[in-house]
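Certain chains of the assembly are absent from this excerpt, and the rest are unmoved.
Chain lettering (A, B and C) follows the sequence in which the chains are written, and residue indices restart at 1 in each chain.
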Amino acid sequence: LDEVSYGTNWLAQAEHGGFYQAVADGTYEKHGLKVTIVQGGPNAANRALLIAGKVDFYMGGPLGDMDAVKQGIPLISVASIFQKDPQVLLAHPDAGVEKFEDLAKMDTIFMGKEGYVTYFEWMKKNFQGFRDDQYKPYTFNPAPFIADKKSAQQGYLTSEPYEIEKQAGWAPKVFLIADAGYGSYSTMITTTQQMIDKKPDVVQRFVDASIEGWYNYLYGDNKAANDLIKKDNPEMTDGQIAYSIAKMKEYGIVESGDALEKGIGCITDERYKKFFDSMVAIGVEPADLDFKKAYSTKFVCKGVGMALKK
Amino acid sequence: MATTSLEGNPPLAPPKPGFFGRNRDTLLRTLIPVGVVIALILLWQAIITLNSIPQYILPGPLAVANSLYNDWGTLWPALWVTTQITMQALALALIGGVGIAIFLVQSKWIETAFYPITVILQVTPIVAIAPLILIYAPTTQVALLICAFLVAFFPILSNMVQGLKSVDHNLLNLFDLYGASRWQTLLYLKLPSSLPYFMTGLRIGGGLALIAAVVAEFAAGSAGAGSGLAFRLLESQYRLNIPRLFAALILLSMLGVVIFMITSFIAWLGLHRWHESSLKREN
Amino acid sequence: MTTSQAPLIPAPGDTRRRPLVVMRGVSKMFSSGTLALSDMSLTVEPGEFVSLLGPSGCGKSTALRIIAGLGDTTTGTIDWPSSRINSKGLPEGDISFVFQEPTLMPWQTVFGNVYLPLKLRGVSKSAARGEIMQTLTTVGLQDFAGAYPRELSGGMKMRVSIARALVTKPKLLLMDEPFAALDEITRQKLNDDVLRLWHETGITVIFVTHSVFESAYLSNRIVVMKARPGRVHADFPLVTSLSRDAHYRTSEDYRQACEKVSNMLLEAIGGEEH
């Protein structure tokens, strides 16, 4: 067995379900891998660990990868489990926010620094009225948002809306940024050039097994995976997991676009270029960036595991 | 101006402050803080009731107590982890702070050259260098301790430097005269004479070690089962489980107060026989 | 220096006036268990010059502090029948104290230290300057007004402390071995200065000293204390018709006074292990 480790971007949750599934049901082992999942968290530095070679794979995103290209860091994404970024913006149901554009009328938008330097830039360029002074840091406590009707906040489609409804008793309005036109891939499998050069088969096997894991998680018996999630993250509840899976399916987070035909994880040049162009258009990325270095389509879009979908 | 005691004790008897007197003192010493805490809790409840603040913003004492009770199974191990890290951080900060302080006061040039470097270590934001530490530290535990040390050592160092430099020059003369070695002067003169400063450093360091443990866990800690209160805090926040957030906060505060009481007691032990700060004025 | 005219020294126990301070059965036990004073009684009349003598550690300083209202007594009472008492239980009015140790503020210059009692009374620095410089001249420190205490010799520090006590022109002057660290000539001069002040302003002085000669020269009443526990061993007036000046030092009166004090002191210490 080849020992590899995968660093996620957050605490164990349903959004990582496929990977846990593959650990739990032996899919990785079947592919000759012994996989350790390294949980992320609010301040975890898993990407730095990937760069330093302390983990083998990391749950990255296209902007991060392009940043790496810019800095000459050989990071490459080899699969994108999510076709849509599950980032949402939330608003109070009675604040008069009907369309995504209406969020510009809010006094405050609570969001993390990552959001500020990525999609908020995109929002400012593509919609009228978003301003820097709307930004306030989001410390992963929705209370300030709940307390202030004239505010919006970032969230993860599968998490915050659920918690806020549970605690505050009302369902916030949810706006998926991806549906507003933000074409970012998400929850990718990112690794280093060195890994691809030296052990391409390990990379291929990890990608394949993970994709199978995802099909099994979404369509098969996912109890073992959920137990594993709950073990890594004792706070996780069955209700939350069920909600997450439902939302992922409802919004086509994992399966939409290219993934429907070519299988989960698919990355295509056209889609990537489109996203890159949109970033260039708003000045987040320089036009001369060799963005093709940021990803590889070699390992995906092969329809792996599609048979598992029932 | 007291008059002779009623029992007709001979005026020559040694001063026994009296069983009642002493008990009253200890009683007051515990009752007063407890009273203040109760008052604060009532105030807290009153604020919540008067402003009808919803629980997910600021939970009431009852909800927090409830959560403290219900989530004890999660909170207790986390508290224990945090306590351990705090103690280790404090120990490291003490050794490091005192050690570096002793090094710094060896000569004016050493101080000029290296004191600023300790300042740099202090002001470097942990969160920015945590990844570096994580990369080069052999284990997460070590990384955690490095972070905690960086947060907590400076006040101890700084107080210790001031203490070591505040030694009475006449006593230094005396030690020189008797041919005391550097080591002896340090051990028998400089260290004892800087105790009042050290104790202040210790008191600050105790609280800061706790902060350090929390910050280090935020920055470099591992998640999941082996995690401390810091993680539980963030987690509860993320889950909007605000009562539990406050339960964790209260545990942290209590840990802080306990550490403070212990360090205060140590300070009292070291100073009450001779130093103004811990002596009752008798004339 | 001589005292030009010698006003009649008020006899101790002048009953027309109320006593200034009355110590009644005062005991003082420190928390360490040392009984510093035991059942000590002492009445001081206004205008007296009382010298307190006794072996080292017998409680002179403690007694003096208690008279000044510093520190509680364990048993017994202190009264100042002719003074009002302020909120801290201290007698109001012009008391000055020269402690046994110089007790200077290290962060203030000599000038600043002497200025302190006036500053506390709200006197402005410029208004006080003349007074302060004059007092500093009295103690021979006019050139050191700008020096910090740690730049002074032991005797100079003590002189600053004396200047600080004198600058307010107090009504009651408590001095705890003020001249012990001074050379004989300076000491003699300051003796005369204090005597003159006493003569001219009729203040009350309580004076701790180890010098039999000094006590005999200065005071019109001597209190000798015994140690372990501290208490009054002897208390007697020293009356002379001579003015206290250089001549007095060679007079028979003075010799007799010295002898008497000396004997009492020997008695007080006698039999004790020292």
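The working rule: a residue touches a chain if its C-beta (ideal position, glycine included) is under 8 Å from a C-beta of that chain, and two chains touch if they have at least 3 such contacts.
Note that the coordinates shown come from a computational prediction; the quantities given were computed from them, not determined experimentally.
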{"item": "Overall stoichiometry - one representative per chain kind is placed in view", "value": "A x1, B x2, C x2"}
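One rule holds for everything that comes next: only the chains that are shown with their structure count from here on.
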{"item": "Chain whose average C-alpha position is farthest from chain B's own", "value": "C"}
{"item": "Top-ranked pair of chains - ranking by C-beta pairs in contact", "value": "A-B"}
{"item": "Length of the line joining the C-alpha centres of chain A and chain B, rounded to whole Å", "value": "41"}
{"item": "Chain B and chain C: spacing of chain centres that average the CA atoms, whole Å", "value": "48"}
{"item": "Numbers and ranges of chain A residues touching at least 2 other chains", "value": "none"}
{"item": "Per-residue multi-chain contacts in chain B, two or more chains", "value": "none"}
{"item": "Chain B residues touching chain A - in the complex, by the definition given at the top", "value": "54-57, 74, 127, 130-132, 134-135, 218-225, 231, 234-242, 245"}
{"item": "Residue numbers on chain B that touch chain C, as the complex places them", "value": "1-4, 11-12, 14-15, 280-283"}
{"item": "Of chain A, residues touching chain B in the complex", "value": "11-12, 39-45, 48-49, 52, 54, 139-143, 146-147, 159, 163-164, 166-168, 231-235"}
